[in-house]
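Shown below is the structure under consideration.
Omission of a single protein chain aside, the complex is shown with its protein chains in their original locations.
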Amino acid sequence: MIDLIYKIGHFLLITVFATALGLLFMGIARKIIARIQKRYGPPVYQPYLDVLKLFGKDAITHGFIFDFGAVMALGGVIATLFFIPLGSWQLYSMEGTVLLVIYLLAVASLGMAMGTVGSGNPQASIGISRALTQMLGYELPFLVILFSLIFRYQTSSIWGLMQAQAGSFLNWNLFAYPMMALVAFVVLIGMMGKKPFDAMIAPSEIGSGPVVESGGKYLGMLLLQKSITIIIELALYVNLFLGGADNIFSFSFKMLIVWILATMFGSLFPRFRIEDGVKFFWKWPLGIAILQALYIII
Amino acid sequence: MLTKYIFVPAAAAFAAYILNKKNKKAGATITALVSAYLLLSLALIYGSWELNQSFNLSLMGYQLEFLMALTPLSWLFAVLTSAISLLIAVFSIDSQADFKFSSVFNLNFLLVIGSIMGVLFARDFLTLFIFWELMTWTSFYLISSGKKKMAGRAAYRYLILSAAAAYSFLMAVIFIFQQTGSFAFEPAAEFLLNNSAPQSILLLLAISLPFWVKAGIFPLHVWVKDAHGNAPKEFSPFLSGMLLKVGFYGLIVVFHQLSFFKIIENTIAYRGLPLLSYLFALLGAVTIITGTILAIRQEDMKKLIAYSSISQMGYIIIGIAIATPLGFSGSMLHLMNHLIFKSTIFLALAAVIYRTGTTKMYEVGGLIFRMPLTFAAYLTAIIALAGIPPTNGFISKWVIYQALIEKGYLFLALAAFFGSIASFMYVFKPLSTVFLGQLKPQHQEIKEVPLLMKIPMLILIGVIVLFGVFPGIQMNIISQISGDLGIETVNYSLYSIQGAFGAWNSLYIFNVFAAGFVIALLVFGLAKKSKLVGLLDTYSSGEYVTDAESYHYAYQYYRPFDRLFDNLAAKSLTGFYETLTANLLKSGESFRRIFAAGRVQNYALYSVLLFVILAAVGWII
Amino acid sequence: MNNNFVKGSWQEILDWAQNKSINMLHYCTGCGAIELPPTMTSRYDMSRFGIGPAATPRQADLLLVTGYLSTKTLRRLIYTYEQMQAPKFVVGFGSCTINGGMYWDSYNTIKQLDKYLPVEMYIAGCMPRPEAILDGLLKLKKMINNGEADGYQRYQDNLEFYHQNQEAVLGEVQRTQ
């Protein structure tokens, strides 16, 4: 019983922490982009206010699939979160293999896609069709990278991959396999839908794409989902390439560094057309990833 | 008694044909009863692997022996066959009410079941060949009894492929018979092992040709799409779920029981895998990629899922070809799981076709509010197909990935990853265009399908989740098969599988999922209640929309992606294949004159050569 | 515990959050839209007050009517307003929305926006400069924080009045289902 309560408490704690951290990161990103554009920018705590406001607003739904999609999107990322080691914090991360996490993230994407397309708005469908196409673009190099990492360290658990880089910081995959880390960084930007790869949420062409019909608490839930997704993706990157960390503070710090770099990188580019984005991913990141993988397996 | 599995369906077939003339529902009911009987009696003989049976026949001085036996492999396939035919038969009791050829359908369906049983229990080439041909022809009649006429070229293609493959099989078998004086598997395997390796390999390739064709492996997959597009909607689940798999049964028999892998064991190898096996696996990889790319382009839901079947067959052949314990277990798991989720998809689509009468995806939409259970079945199945935990589809793909990474087969893994990620795209297309989006005005009055059609879908949903949580049930029989074939077994328990780099534990996954969803539900439930509005009340830049028909994004859903592969697809659609086949047939007469005087084994060689040529020109359709 | 007190304070918190975070849907009907880019970008940067653009009415809190409204546009504006979720605010922009402005004698331009939609406030000018816009929006924030911006409630309470006026100039009005 105590064990169960402890576990439930742990579940809630991690969820709340990741949400809060993700929202903070989003606020930091807005500030950074503002400064790059020589603006003052909104306060860092702006995303918290946004979420609070959205949950206070009225909302409309387009039927049960719209509701189910939002719940599935948020539930999917929360479930994924428990498999990721966050510094020394880990719930099920021993069982969490990298491939599992990649596919678990798909649950959330599927939920979001289903719910938003269920609204009956064709702009949502167009956004989803773009998002899925782009996903094929960036997942392929990323999976090749995971292939090489798993083959290199002979373990597929994230914890194990993190442990394999222990010792000096020169053991980090960032320094051991810099090309791979670079490819993963580009993939990370694609995953987070940052600037060159944001054709699926193009606000002025397709009315922000997938979230076109989401208002009020639906948008709030998708915002929470987005914030947790950011944390998952950053944590994955930090664990795989920056050697993880042994406490949550230095782990958060490492995530912050990656996030700031990704934000700055993303604020410099115009937007790829969707097939050009896929072509780009299959040309450079995939090519480099394959070369790196060949180097490792031979 | 193994013969009853063949003769009971065969006898029932004619009864069904006659009775169905009186009552439209009788045929399907009989099929259901027979399948249930087969399933039950198969369950009773589980474990008695020593069961066998033989007949002797004296013909023209030859002593012919027909051998039948039960192995774990054939037991599994037989159970799958009877289970899926039971579900389909229950489904078609109602769905065939307006089907003109339902008598012929049930006649042929029962004959197909019987002949598959014959193929599965056969332990000699003659029995195998007889039932194989019976299966091919009856299933061909079944396919062409679909409401649409099977296009002449498609039928031609199917016949050419099957007949050529059958000839090559027969030639090779007769050659072996001349050498050993027996049609049985064991002496043949012994002979092949001791024979010179190149000749054995050639003979075995010739023998395996019909199985490659049936499994729909690139470049012999050209018949699959047309067969699926034209088959009656109730037969599609069986065609994709079971009939393609019988090809894999044959391949496993050739690879393991006829000791193909033992023969090539010592040939040139790549990363510890004989080059020929690697070639097979590469064929699987190409199959995955072509099937996937073409599936994304389809506008017809049955053809889309047919191409998806082709690509999923690629995973199975990769696993079988690399023949590691994990690979074999993974592909057997995938074989079973593919049967389950693909039948679910086809049944759900059959329900849609039953209600709307169209297979074009852009002609329907928004059916979720009219057919929620069909939607649930489709959703569960595609989650499994896309390999998303916690369903059975993820487990099998996960095991196959582990097998590929373990050995470092980069390019096979790349194809597997590609197929898996891209499967999100093609399974989401019917979800989005058929079930979600705007409901067409002419479909406003549609109702959910009748109870008898719901039951099979419900059962299949249950099975998908069950095997997703307890893969140990499947691993139990798979480990017996591996043991029987002499492959090492994989460690497993009821809800976990030990991979090469870490274990899969479905119980944890399930717990965590429950926790995540509960938290999300809490967030959702504690927030303000939302107001329900109609599907046409959406953001349309201020314009008031009244026309649901034009407000549904369905046609050419992935146009940007398709644009990347337009050149490839255009090349495959030129009919190159047909013209070359026709030219080959024309020159066949002169070929015959030159080579007819040759020895029997030459025939086998020519067949193989013909096939290599066909394969080379048979660029994807 | 007084239930009304709890409700009241919760409402105050929501009002506060609302005033700090406003997503505006700029309905670019006239020349006023051109004044918004400088207001949003680095010169004036309205995002430092928590005001940002929204892509669709579902996500928006504030409807900016940036210029004259012909009757044809008014029909779309009403539809858009009804698609927005409460709490929602309307701000009229420039003299055209106040009294018709330079289109005062045009046969198909409405003269007073507040007869058709519940306007929280007008920003005068032809066109208002970014300073005026920022000043107006800051006043709106204050109003929201004090709970004075209650247009959506006024709209509900006087539905008859608004519908009558709308139908007087538009004939039949299509509304959200």
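All chains are identified by letter, namely A, B and C, in their written order; residue positions are counted from 1 within each chain.
We adopt the following convention: a residue touches a chain if its C-beta (ideal position, glycine included) is under 8 Å from a C-beta of that chain, and two chains touch if they have at least 3 such contacts.
Please note the rule applied: contacts and distances are computed from a predicted model.
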Hey, which one's the missing chain according to UniProt: "ABC transporter substrate-binding protein", "Peptide/nickel transport system permease protein", "Membrane bound protein complex subunit mbxK" or "Sarcosine oxidase subunit beta"?
"Membrane bound protein complex subunit mbxK"
Let's see if you follow the contact definition: name the visible chains touching the chain that is missing.
C
Looking beyond the chains shown, say which of C:Thr41, C:Gln112, C:Asn145 or C:Thr176 touches the absent one.
C:Gln112
Sort through C:Leu77, C:Ile98, C:Ile123 or C:Leu140 and give me the one touching the missing partner chain.
C:Ile98
At which residues does subunit C meet the chain that is not included here?
71-72, 75, 98-100, 104-108, 110-112, 115, 168-172
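The working rule: only the chains that are shown with their structure count from here on.
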Farthest from subunit C in C-alpha centre terms, which chain would that be?
B
Decide which interface, B-C or A-C, involves more C-beta pairs in contact, and give its chain pair.
A-C
Centre distance in Å when subunit A and subunit C are each reduced to the mean of their C-alpha atoms:
35
Please tell me the distance, in whole Å, between the geometric centres of subunit B and subunit C computed from their C-alpha atoms.
59
Subunit A residues counted as touching two or more neighbouring chains:
56-60, 207, 212-213, 216
Do you know which subunit B residues sit against two or more other chains?
533-534, 536-537, 539
Which bits of subunit C are touching subunit A when the two form their complex?
13-14, 17-18, 20-21, 41-42, 45, 47-50, 52-53, 55-59, 61, 84-87
For the complex, give me every residue of subunit B touching subunit A.
271, 366, 368-369, 379, 383, 386-389, 394, 398, 401-402, 405, 408, 410, 413-414, 417-418, 421-422, 424-425, 428, 431-432, 436-438, 499, 501-505, 508-509, 512-513, 515-521, 523-524, 527-528, 530-541, 551-554, 557-558, 560-561, 563-564
The subunit C residues in contact with subunit B across the complex are 27, 56-58, 75-77, 79-80, 83, 174, 176-177
